[in-house]
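Just one protein chain is left out here, and the rest sit where they should.
Presenting subunit A:
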Amino acid sequence: MASAMMESLFQRTLDDLVKGLRLQMVGESRYLAKALEEVRKEMKSTDPIIKVTALQKLTYLQMACGADMSWASFCAVEVMTMTRFSHKKVGYLAASQSFHEGTDVLVLTTNLLKKDLGSKNEYETSLAIECLSRILNADLAAALTPEVFTLMASSRSYIRKKATLVLLRVFVKYPDAIRVAFKRLVEKMDDADPQVVCAAVSVLCELTLKEPRAYLPLAPEFYRLLDKSSNNWLSIKLVKIFGALTPLEPRLGRKIAGPLCDLMRKVHAKSLLFECIRTVTLGLRDHTGAVKLCVEKLRENMDLGDPNLKYLGLKALAALMDSHPWALAESKEVIIKCLNDGDISIQRRALVLIMGMVSESNVVETVQVLLRYAQSADASFCNELLSSILQTCGRARYEIVSDFGWYVTVLSDIACIPHSEHGGEVGRQLMDVAIRVESVRTDVVRACCGLLADPALLGRPALQGALCAAAWIVGEHITRAPHGPYEVLEALLQPRTRLLHFSVHAVYLQTVLKVFVSYAISYQHRYFAKKEVLEQEEVVTQRGSLHAAVELIKENITPLMNSVDMEVQERACNVLGQLQPFEDPNDIHRVQDGFEMLTALSEVFSLDLGPVSVHAQGRVPLPENLLIENNLDALGPVCGSDDVLLNTGEAKTSTSYREWEAEFNFQPPSKENLSGVDPSSAALLQQHRHRYENFYLPSDAPVVDYPPAQLTLSAATTASTSHGPTDSSVFNENSLVWTKPRQAKARRPAVVALDDEDDLPGISTPVSKKGLKDELVFEAIRDALSADRNKGHSAADGLETPQGTSSSRKSGHGHRSTKNRDATNPRVDEIQIHAGDGVGQEADSQTPNVVHREHRRSRHHRPSKLEIHVINDGLSSENESEGTFKLSEKAHKKKHKHRSSHPRSRRPGKSPVSNSQNSGSIPDFLL
């Protein structure tokens, strides 16, 4: 007794605990552990007050510090059973915070919850309902459905409201409850208390959004409520419901358009306004009046300058993008301005809209605008802009690009923009264009030479993919180089190439060899054609002579013979080996030998490399005796830890730089390494500096780093520079013509396409599969609705329109509609029996007494033909429910594209054919 007194006297209260916790600056975890230890001890106490306080403390620690409280679940139940309200509520709070479906003590709570739900004290009932909404599992839901059902009819609106809201959870966990309670839920829409109506509509809204078709019959009710609703929250929910229903039923759209427009005109609450707009964009796209009003309202709101409204406006416009391009065209100025907004989410939205409107006719102007924005944007958004340009233009084999010369300059501009990190993709597209579009190769080579010559680009690791591609392209098509091979050699051998990653450097060296070969061969031709003239020329331009080239290469490549990278070293040796015959220009014989060798090489290099389809491997017939499926485990020890690099891309260089970087953990050499240096390379640097003056800083002081790349938005910006000032805000936005994308025209150069390329991975939206529980809910609700309907139940007034519906009249007193009963008649014309393809079927183990259902996508709808798919009948006990039946009705009303679910008949003797659609029941008021 005395010890209990002491305990309660010295127990730390919640306030003490919180204060103590706030004082702990560093040793919080130690304090926490101590506090938890205390709580553990106090929980064992017999004194209810100590126990309650301990539980409350634990709840706080769980919420604020993430302490585990699963061990205290039994204590929570104990406190829940206490009679004093102030204790009880602590228990309930702990339970709703910490219990979950699988908590083992949940079985103990059933009776307790039953008692508290039926309590006279409405606050106790309210506690129980709240807790129920959090901890409900299938068993609890099954046991407590009657209680919730009773509470929905309670005389106190406070309880009715809560019971109605919790019904949704019950439905989800225990779909059979729908048969019991759905009618009452619908009745609640006529409740005297507006909050109860609101609760009922909330629940129905939730259900409708999951499976709208089942709720079409309730449309008149919703319409009536919307008509008289003065509560914005209720209106929002109702408008949302119509947003789900109208796409299914065009006549409903016609009916609702008028009231919705009125609502939009008079409403002040922006939330409701935007909900209306959303509904219009979802289901009323064909109602020009409504759409026009939306666009008008959107523009009004976006002009207010509130970022939230701007964001929502852009979102709504995006929904109209496909069906009403004019809406975007009208608001394009606002959209383009949004690119400048500081908020990344607004910028992104605007970018999506702009990219969505790009077509062949406006791609040049749009890309030009975006490139301008990219120069001033921050790094991450800049890259998003660039990647969306690359993606959009590269889409479907450069569908929207008609002027490839322009596009190539865009690509090189993208590489040059300071924040750009898209070297890999730029490189890939450059190569792709160079290979596929022959007529534009000269332009590509010119652009690539520009990229290679710019020393600033070499210092940016992200761009090495582009440089690699550029080097390869120039090497392949050196004859097209604008300033001749010697310039290219100089660019390829500039001192900063040491910053390149080895794998890129190796490509550079190979290019040097190719360029040298081409250079030497052309030199030879000239030499033998008119020797005298050439000698004179040689005197004039020492720089261009063969000897100068040899010296240049030797000077720069010799250090690479000691490179740590094997590939670089080998290629450097190769190049130098080819040069040896030319070392002494006076030794005519050796030079002759050298020329012969180079001629042979040049024949090899001159073969054109074409694109290779990614599927090419598949077309190679498999040798008969190749055992490709053999287990190769035995080879493990032989292969050892060798990393075999497989290039799966279309071409060698398509492997992105990033992969290389990750592979080799590459760090670019530091500046000290570069400039700290032997005199020879300093001299080289000096020479190079002299040669490419315009790329260097003007002063003679030691160069710390290179100035940013020379951004010459040459072709892309000529149009705007001729307009005047280059400020992006002054850009003539009207020059954008936004129309629907058109087909490519004839003047577009030929793009080499490989066959079987069309099945490239496109954008496919994954079909989301609904959860098991959801399916059960829809089934049950569909049944509940159709049962009400077909029985002509007088109590279902809430459901029934005054006039009744056409199909319900037709259906008579049968369980299913006549149409479907006809279809189930055994005297069908044709029965197809299919085996297999049972994806998505599952016997439900949790609720064995619930209907089994299957769903499948019905693809073929031929009128007056019935298909029945039977997988197996009673083959194994666990799968006896797997007969799948698909009825394709006469396409009398509309296309059925959605996945339909079929409840299986529960009566064993009856033929298991089910109602496939319930959409036949369209309220008369719509007709």
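Keep this in mind: a contact is a pair of C-beta atoms (placed from the backbone, for glycine too) under 8 Å apart; a residue touches a chain by one contact, two chains touch by 3 or more; residues count from 1.
The working rule: contacts and distances are computed from a predicted model.
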Among "Peroxisomal membrane protein PEX14", "CCAAT-binding factor domain-containing protein", "Trafficking protein particle complex subunit" or "AP-2 complex subunit sigma", the omitted chain is listed in UniProt as "AP-2 complex subunit sigma"
Decide which residue listed in A:R30, A:R84 or A:H483 touches the omitted chain of the complex. A:R84
Of A:A95, A:L112, A:L140 or A:V166, the one touching the omitted chain in the full complex: A:V166
Of A:R12, A:K270 or A:K337, the residue in touch with the unshown chain: A:K270
Hey, which of A:Q56, A:S518 or A:S545 is the one touching the hidden chain? A:Q56
Looking at the full complex, which residue from A:L93, A:I417, A:A469 or A:V751 touches the chain that isn't shown here? A:L93
Looking at the full complex, which residue from A:D139, A:E187, A:E206 or A:D593 touches the chain that isn't shown here? A:E206
Name every residue on subunit A in touch with the hidden partner chain. 14-15, 18, 22, 56, 59-60, 63-64, 66, 68, 84-86, 89-90, 93, 97, 100-101, 121, 123, 126, 129-130, 133-134, 158, 161-162, 165-166, 168-169, 195, 198-199, 202-203, 205-206, 209-210, 231-233, 236, 240, 269-272, 274-275, 278, 307-308, 310-312, 342-343, 345-346, 631, 633, 768-772, 774, 835-843, 871-872, 875-876, 878-879, 882
